[in-house]
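In this view, the complex is presented without one of its protein chains, the others remaining in place.
In this document, chain identifiers A and B correspond to the written order of the chains, with residue numbering beginning at 1 in each.
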Amino acid sequence: MIDTLRLSAEEAYGLVERGEVSTPELHAAYLAAIAERDGELHAYLRTVDDPGGIPIAFKDLVSTRGVETTAGSRILAGYKPVFDATVATRCRDAGMSLLGKTNMDEFAMGSSTENSGFGPTLNPWDPERVPGGSSGGSAAAVAGGLAPWALGSDTGGSVKQPASLCGIVGLRPTYGTVSRYGIVAFASSLDQIGPMTKTVRDNALLYRAIAGRDPCDSTTVELPEPVQIPEAEDLKGLRVGVPKELNEAEGIEPGVKEAVDRTIELCRELGAEVGETSLPRSVEFGLACYYLVAPAEASSNLARYDGVRYGLRVDGADVREMYEKTRDAGFGDEPKRRIMLGAYALSAGYYDAYYGQAQKVRTVIAREHAATFENFDILVSPTSPTVAFKLGEKSENPLAMYLSDVLTIPSNMAGLPGLSIPCGLSDGLPVGFQLIGPQFSENVLFRAGHALERAIGFDVVPGRLQ
Amino acid sequence: MAITRDEVLHVARLARLELTAEEAERFTEQLSAILEAVAKVSELDLSDVEPTAHPLDLVNVWAEDEPRPSLPVDEALANAPDCQDGFFKVPPA
Partner (left out) sequence: MTWEPVIGLEIHVHLKTRTKMFCRCEVEYFVAENSRTCPVCLALPGSLPVPNGKAVEWTIKLGLALGCRIADHAVFHRKNYFYPDNPKAYQISQYDQPLCVEGRLVVPGAEGESEVGIVRAHLEEDAAKNVHMGSAQGRIAGASATLVDFNRAGTPLVEIVTGPDLRSADQARRFLQLLRQTVVELGISDAEMEKGSLRFDVNVSVRPSGSDELRTRTELKNLNSFAFAARAIERETERQIGIYESGGEVEQETLHFDPGSDSAPPLRSKEEAQDYRYFPEPDLVPIEPPAELVDRLRDELPELPGARMQRLAAELDHDLAADLVTSGRDALYERVPGDRRAVANVLMNQFAAAGVHTDAVNPDELGKLIEARSRIPRERLIEALAASGEPNFTAETYLADGLVADTSELEPIVDRILEANPGQVESFRGGKEGLLGFFVGQVMREMQGKADPQVVNELLRAKLSA
């Protein structure tokens, strides 16, 4: 009997290698779990029949040849790519096969998956609450035992934050280490595909399968060193920085702060050198910077959804009318807001004050982080200021929703990697611990994450599903 | 108001979004609030800071001028909402 709630990907590979289980049996087990629980959770938008490898779920912005890919939007309903994203090919080459496509905020714009054009996903820990976003479907699938692991995408925190809210492990890689070819674009200079898994070792295994330069993506580079699957269970020699502004930001719930502070203490116990540090402007200006850069790039990336070559088309008397009707019918509110915001930030007369200035703030953020890394190997903080919030709680107020990303955004603006691991519960809901490193420091993050994971002993299976 | 209704209608036009009156109203309010918040970036004097266009210091990435196979025509048109004789078809430009 395969316990999909507990099985890690590493264990699944082991079972298959030893001939104890076949891949079709694995897929069947997950599909059965999906049949049982996904009617409620709605983590998946569709499942497929592809049982040849270790099962994996992809967020629905990963192009999968012949399999509908919507990016959570009605403007792409029915769109079937004629090519695979590079990460999809690399997963297949590493012995995996597709289980299904998971739900997401439309065009990756959101922090709760409530912006999906196809209905929200529910948190397996509490179905009245959100799983986070925009990779909420992938997070819920892994946490809910509906996939051994999954790919999500992270622009402002969309892998780390849902991982935090669902009690699983999520990595946002160094910008440029994972190909974006075939990934429906939101903000080109920020988007990265990230592994979402039950364990840190699984995360390293999946990252190893997908990372590395892709000739189809001019913004990718080779990894300077191979990915190491972590073994050590201590943190000796590691210098851990605690940025004041990230750990004392407005809106951090007391239960979250408590769990994170305990984990920081645990770092000391495991042999790390822990010290306070500061990111004076990165946190204060990070959100404003992100909500100028990302919508600006998005306004341009989403302009191709015009009804000409694919996707939804609403007819008009002339092509301009067709564009306007198609885009008004096809996009939800959040993409519309961000497209308009972005177009405004780039428009004549406003570019310097908005987009231009935001790109300079980015330089400041990068420099501030680089300065702290002269004295510390990693920085730590809560991943999200809150545990999972209730459906509908923030969906009417865009600004309130944006604040969910206040802790994940700053390091993202600098292109830095970040790992979120579950570090405890608050009121029965998972709390995420964020580890941030300099560029190409994934091995350090995995090592630290794994040691903490072993020491914390967090049970990734939601209480109510046990 | 950080952004007026007319300005919202202008960027909507630029972005080829046809807004209903209700949307125009609601979005003007929401965008105004968001713009006020993001305008915070102007508090910093960054006159001697270079903008970051790319997180990595990468230059000169290009490929050899060697052909790769193109899509068969039926795949190119596979998702077309409307086509005719091998062309994509749209209302008059």
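Operating definition for what follows: a contact is a pair of C-beta atoms (placed from the backbone, for glycine too) under 8 Å apart; a residue touches a chain by one contact, two chains touch by 3 or more.
Not measured: the values here are computed from a predicted model.
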item: Hidden-chain contact residue, picked from the options A:82, A:353 or A:400; value: A:82
item: Hidden-chain contact residue, picked from the options A:50, A:217, A:234 or A:393; value: A:217
item: Footprint left on chain B by the chain that the document does not show; value: 14, 16, 53-54, 56, 58-68, 70-73, 76-77, 84-93
item: Chain A residues touching the omitted chain (full complex); value: 61, 63, 69, 71, 76, 79, 81-83, 85, 180-185, 187-189, 215-219, 296-297, 299-300, 303-304, 306, 308-310, 319-320, 323, 343, 346-348, 351, 355
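As a convention for this text, only the chains that are shown with their structure count from here on.
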item: Centroid spacing, where centroids are CA-atom means, of chain A and chain B in whole angstrom; value: 22
item: Interfacial residue positions of chain B with respect to chain A in the complex; value: 3, 7-8, 11-12, 14-20, 23, 27, 30-31, 33-35, 37-44, 46, 49-56, 58, 61-63, 71, 75-76, 78-82, 88, 90-93
item: Chain B partner contacts - residues on chain A that touch it in the complex; value: 78-80, 82, 175-176, 189, 215, 218-219, 221, 281, 284-285, 287-289, 291-292, 299, 303, 306-313, 315-325, 327-328, 331, 336-337, 339-341, 343-345, 347, 353-354, 356-364, 366, 398-399, 402, 414-415, 439
